[in-house]
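Dropping a structure here in structure tokens format, bear with me for questions.
The complex appears here minus one protein chain, its other protein chains still in place.
In this document, chain identifiers A, B, C, D, E, F and G correspond to the written order of the chains, with residue numbering beginning at 1 in each.
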Amino acid sequence: MDASSLRTLIEDVAGGRCTPDDAVRQLRRLPYSDLGFARVDHHRDLRLGMPEAVYGPGKTPEHCAAVVDELLTATDGPVLLTRATEAQVKAVTAAAAALGVGVGPGTVAESGPLSTVVFRPASPRAGGVVVITAGTADLPVATECMAVLGALGFAPTQLTDCGVAGLHRLLAEVDTLAMADAVVVIAGMEGALASVVGGLTPAPVVAVPTSTGYGAAFEGVTALLAMLSACSSGITVVGIDNGYGAACAIARILP
Amino acid sequence: MDASSLRTLIEDVAGGRCTPDDAVRQLRRLPYSDLGFARVDHHRDLRLGMPEAVYGPGKTPEHCAAVVDELLTATDGPVLLTRATEAQVKAVTAAAAALGVGVGPGTVAESGPLSTVVFRPASPRAGGVVVITAGTADLPVATECMAVLGALGFAPTQLTDCGVAGLHRLLAEVDTLAMADAVVVIAGMEGALASVVGGLTPAPVVAVPTSTGYGAAFEGVTALLAMLSACSSGITVVGIDNGYGAACAIARILP
Amino acid sequence: MDASSLRTLIEDVAGGRCTPDDAVRQLRRLPYSDLGFARVDHHRDLRLGMPEAVYGPGKTPEHCAAVVDELLTATDGPVLLTRATEAQVKAVTAAAAALGVGVGPGTVAESGPLSTVVFRPASPRAGGVVVITAGTADLPVATECMAVLGALGFAPTQLTDCGVAGLHRLLAEVDTLAMADAVVVIAGMEGALASVVGGLTPAPVVAVPTSTGYGAAFEGVTALLAMLSACSSGITVVGIDNGYGAACAIARILP
Amino acid sequence: MDASSLRTLIEDVAGGRCTPDDAVRQLRRLPYSDLGFARVDHHRDLRLGMPEAVYGPGKTPEHCAAVVDELLTATDGPVLLTRATEAQVKAVTAAAAALGVGVGPGTVAESGPLSTVVFRPASPRAGGVVVITAGTADLPVATECMAVLGALGFAPTQLTDCGVAGLHRLLAEVDTLAMADAVVVIAGMEGALASVVGGLTPAPVVAVPTSTGYGAAFEGVTALLAMLSACSSGITVVGIDNGYGAACAIARILP
Amino acid sequence: MDASSLRTLIEDVAGGRCTPDDAVRQLRRLPYSDLGFARVDHHRDLRLGMPEAVYGPGKTPEHCAAVVDELLTATDGPVLLTRATEAQVKAVTAAAAALGVGVGPGTVAESGPLSTVVFRPASPRAGGVVVITAGTADLPVATECMAVLGALGFAPTQLTDCGVAGLHRLLAEVDTLAMADAVVVIAGMEGALASVVGGLTPAPVVAVPTSTGYGAAFEGVTALLAMLSACSSGITVVGIDNGYGAACAIARILP
Amino acid sequence: MDASSLRTLIEDVAGGRCTPDDAVRQLRRLPYSDLGFARVDHHRDLRLGMPEAVYGPGKTPEHCAAVVDELLTATDGPVLLTRATEAQVKAVTAAAAALGVGVGPGTVAESGPLSTVVFRPASPRAGGVVVITAGTADLPVATECMAVLGALGFAPTQLTDCGVAGLHRLLAEVDTLAMADAVVVIAGMEGALASVVGGLTPAPVVAVPTSTGYGAAFEGVTALLAMLSACSSGITVVGIDNGYGAACAIARILP
Amino acid sequence: MDASSLRTLIEDVAGGRCTPDDAVRQLRRLPYSDLGFARVDHHRDLRLGMPEAVYGPGKTPEHCAAVVDELLTATDGPVLLTRATEAQVKAVTAAAAALGVGVGPGTVAESGPLSTVVFRPASPRAGGVVVITAGTADLPVATECMAVLGALGFAPTQLTDCGVAGLHRLLAEVDTLAMADAVVVIAGMEGALASVVGGLTPAPVVAVPTSTGYGAAFEGVTALLAMLSACSSGITVVGIDNGYGAACAIARILP
Partner (left out) sequence: MDASSLRTLIEDVAGGRCTPDDAVRQLRRLPYSDLGFARVDHHRDLRLGMPEAVYGPGKTPEHCAAVVDELLTATDGPVLLTRATEAQVKAVTAAAAALGVGVGPGTVAESGPLSTVVFRPASPRAGGVVVITAGTADLPVATECMAVLGALGFAPTQLTDCGVAGLHRLLAEVDTLAMADAVVVIAGMEGALASVVGGLTPAPVVAVPTSTGYGAAFEGVTALLAMLSACSSGITVVGIDNGYGAACAIARILP
């Protein structure tokens, strides 16, 4: 319902090219198709520069396959399934195959017990993105983030195991950080990596707290609060373990 | 301590243009000056594209004046004092005056009981920034954000009182949002404005939860959590009431 | 123990139609029957306009069957079992069958791993109720709510997947919302749908936060707090995932 | 922006009675007027059956007076100011007086240090509303609720000091509760009154937790959680100390 | 509304000594008198073995005086005002004086900025009660507890500053603890004193967490949780700073 | 290490009946025996009037058997195992059998998936204890409490399913409550039963919050806070689901 | 009540040099003197290597003076008053003066609105202690810590304003940290300094979270959790703002 399409529609009505009834119907029905259990948003890519992603949890494999089928058919951009179980992966790859969309290397990224599935990744896109993690345990979140960035056309650089307890491991990457157009910092425990990276680069920094750690790490709450309170200014934060969201934020930042 | 200056210095040592002792000393002492109670970071602007801001709380007026004096003298970029009391404002404006730095309109932005002070704002900078608030009570945070954006060279557009309870007030601004290069959403209570704005624009959205509201708003915690859980993808969040941080994030995003 | 029945009883005593001992006994024993492990409240429907529902968790299948048997025998209104496991469903349908109460379509509503079971649904009742959900993951809670509304005699309309990130999906239903007599909004994550719906309809809005989402959604706490802090006035809230409670609230509102 | 007015407008365009440009302008500008610091929503009463209320905190007395002036001038329904300081009360009553709107008994309801101000209360409205409080300390919240109910045209009955520790004080009012069309339960501490009242009446029950009590009452959080977990089914809850919200909920319920 | 008085009343009706109307009226009106802003519970002492206490916060001095006047007139037991400000103390002592109830030593116990006021303390009562505190900062809570115990007829022994950091200070009182009929343990910070005392005496131990301490003591929450988790079995806990509640618990325990 | 035994020992030393070395050794070694992984406290019954209970979780079945063996051998009072798995139950009953301690009815009380095991229950003890629960889901906690009370010699009365939503179910037991020497109230959800019972009986009330309920019941936290904030005075509280602790508290109260 | 003094006492009894009655009395009375409102622990220095400190909050100036007087008279080590108001400082310096204990430079350390007072500081003690703070706002806590370290005989080095956002400021002090015998890290906001320092020195690191910062810093909770979750191993933490406790921990570590 953005202003310019509203105006075009109204001009069509004014010019007799469209009846009022049709106009109202279009205003209501155009931008999505209703599958009964879900309303698939065809215009999201156009409107937001990002394709709609199918979020796996709570959906049956059949639901997933139906939505993916709808998106592959009705749009021509990338199609994404996140946090998918093995059964969901199987269902959507079968659905894609039925439409002649093949599965190549990089289609399914395993991230712990769940996976990210990418069909028809976008064509390459400018922007040097660095994804940096504090420890090995943060890798599942980084994998999701990397897969989504890839689906959106980025070719991100991944730096792993750069926690601040061994500062030299991080300082060794100071050039990589300085040359980045945007940085995603993924860290659990006390999340201090975000603060330190924020002081080493002028690029936008999107921090992702992870549920890594135990006890007082409180499933990512400690890292979340620490990143929100980071003494380096201008750091922004997404939700706990939200590698997908961080990738989308990058897509907004580097259009 | 970035790699290229390290290399120059080492080459100087290799070429006999610098003794090892001097090199070590420079590596240690160059980047800040130590006032005893504070270490002023002269190179922050160079390193991070943002000047060091003086954070008022916990500093005496004399401390504030001394740091501002040091920054005005040793650097030539903008100088910022945030969350300043009236006494602190008086002290730093006197210190600036003594250095011949005058106070004009826009130098002091009152934001509730505290103020943001800006000396030598940066020269104008490209980038259409929209700062949108949900309600009148969010204005103090917006004021801080606007002042810091101004100090950094932006000329942001401010939209006020666009809470989602009266959706038409927001939809009226749909063009403004669609044309923005970046959007700062400032909202308290349930912070739903961030989710809705995120669905209306492809631009980067930096959400600032505010401590507006009472009872179950829990001093901004509700808005913070809601923004972190926003169903619109790619929204990023800064700390509660952190208008300053949001402005810095914009400066990272629109370099 | 409402005042008029108390008065009748006392008048019976005054008139010699009832001995004091009997009066005391009646006052104590009348309104429920004690199964040992549970006290079944026969008069709840009369007193509150809602039948007593059997809450599955913590009860053995035998307990469930016994209470359902008691209710089917001693009352003639609807009988409800909520949050039932497969074993509990099996036990109560057998118990009902033994009493000649058959199982038809709509008797068992699967809601994730648990089910809602309805015997002898009430006869149709006026009142246009809309149950609207933000995402597919909220469906299990909506299913429980729909089943209980059906048991109480309502024929609710269900709108699914209307989250605020794609506002046009919601705006397309603006007429449906405007014509509703009451609306149940079911949403997880940041729960912003309640605020937006509250601004689009003058009808009573009962918001149900769900435990959908991860990380900072905190198992429904974020949605709960956001709904309680909603900027649209007059929204009321029930407990997390409490689709049953929302249906009962509607029954109180539309008598 | 509801569907029928949209259709009328489009038909006007189709019929040449309105140019496309004008249509777009109307769609944007009609429903509120922009005071710079606030957007006053003239149509709220029409759209939601409730007038827009001015929320005092964070507004200067001048802001309050300006919004009240706008509402008194541009609408003809009730005008409300909530949580107002003495200075705000003085400013708005002066503004009202300047418009010839007088101040009578009941205009200003003192609720602790803050007040609720009502100009032009609605004409009497059907619906028996009972506002019941647990203790004397809950009275300020009840006062706000009563004043807003009065502004909306109700003539509520108030029952005070009916906490469950002395159950007979509550049982004495069992008839009043049984005959109510809607009940607002206001309680702090453990908020048990809501559960008990919910078991005594079939009417809609809106529970308001208050920040009464100390220690483990946690400023109303205990009462809030208890009310959300109430064992009586169908109780709904509004935010802590939100007497205003409860009154609005009643207005939605008893139209 | 206990069963035996109910029976008597019903027998009176059966015997014609009381009309049904009168019976209903008595059942409703007897046990309290309604002052408009408060319902004073005359029978609490009879029913619960404890007089109704007037809780100061949220009441005007006039309210306090009126309730105290009502209680002094309509009952003949002890009358208590807790958490009273200086103005409230002045008002109630004047009200008492007007009824010929004098103020002697021990009437007003200052407990930090607030006071406990006791008129007509109960006559002496058996039961050796020990009130033990961890540190000097717990004294205000202990003072309230001692005053209420005194009002109820006890002559408690007070042991102060027995924190577990200097275990010998506590062990020196081992006989006193061993001979007690009941012990109230009052402690803030980590509340460990309750665990240790619980291991030294077979008497009932009522633990009162206090808001003493700073930082991670979280206004008494730490002590509260620690006392609830005490490894000594059979310790019971009342709310934070609730010296009054502990005294009442003792009165229930030592009847 | 209580004072009188200390004195006896010292007198023995003074009288030459005991050498200093022996005295020190006795002071150290007497009151427990060290099994390596546990120190079994033989004197707890003597010292605290309660036998030491073996807490199952975290112990292997062998550990449980060894401690039970030690207690059955070295003391002659009741021996308790709480929260035992099936394997632990099997191990300890075998160990008891090997010592000739038989298993009769009432030895093993199943409480959900875990059990309470009682060997050699104490001989009957005076004191009318009532254990009252709000709902069927609270039964596992009640079962633990009943079993421990039995082990300690009490013959408690159990009242089940008396939640305040159907007040008449509770009022029917008003005599039972009024005649009790002590009451244990076990409730989850909003825990309101404790407040209401506290207003109906002058007896000591020990409230046990349970983790019954879902969503905003927060695993018993809501009931815990509500019970601590109960408006009925003198109620005391033990930890969540701590039926064992409540029984021990009763043993302290009714010696 | 340590074992060797117990043995001596018992040997005295055995040797007739002490009656049993006297022994018991000594065992009870020796180690402290009871001022009525406080039990002053004379032996704490001997037992724990640290003098007893008087904690100001909750004590009247007279209380403070009395305890200080007792400690100055009965012991000959350092005497400390922490978190003292101006009135308390005045009272204790007068009390000290009356005993001929003078006030020199360093006696009173102002730490925000409160002060630390040190009489008779211990003689110099080995051990290179570094106290490092993240920002200027952490200085009040550092001041308390420095004063207490001084009282205990240390001559600590203070490094200020070394937050990780400007890592070079910290790296410049790498030698100082490497040569330290123990380090106290004092930081608010996200507390990342502790993690980084922990990776730069093998010395014991005691981290003190401060209540510096706003919004998501949550009065020190964020820093506390972050320090407890620090990825550098072997860091230990004391309570929020507890500069005193950190100094005492150093005294335990460097005896």
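To be clear about the criterion, a residue touches a chain if its C-beta (ideal position, glycine included) is under 8 Å from a C-beta of that chain, and two chains touch if they have at least 3 such contacts.
Bear in mind that the values here come from a model prediction, so they are computed numbers and not experimental data.
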Contacts of the unshown chain among the visible ones are A, B, E, F, G
Touch with the missing chain holds, among E:P20, E:G58, E:P156 or E:G213, for E:G213
In the whole complex, not just what's shown, which of G:P61, G:P121, G:G213 or G:G245 touches the removed chain? G:G245
Contact with the hidden chain (one of G:T19, G:T157 or G:T236): G:T236
Which residues does subunit G use to touch the chain missing from this display? 1-3, 47-50, 53, 171, 174-175, 178, 198-206, 224, 228-229, 232-240, 244-245, 247-253, 255
Absent-chain interface residues of subunit B come out as 3, 6-7, 10-11, 13-14, 16, 19-20, 23-24, 27
Residues on subunit F that touch the omitted chain in the whole complex? 1, 27-32, 36-39, 41, 44, 55, 57-59, 63, 209, 211, 220, 224, 239-242
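By definition in this document, only the chains that are shown with their structure count from here on.
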Could you tell me which chains make contact with subunit A and subunit F both? C, D, G
So the centre of each chain is just the mean of its C-alpha atoms; given that, what is the distance between subunit B and subunit G in Å? 38
CA centre of subunit B versus CA centre of subunit C: separation in Å? 49
Out of subunit C, which residues touch more than one other chain, so two or more? 1, 3, 27, 135, 166-167, 171, 199-200, 215-217, 224, 228-229, 232-233, 239-240
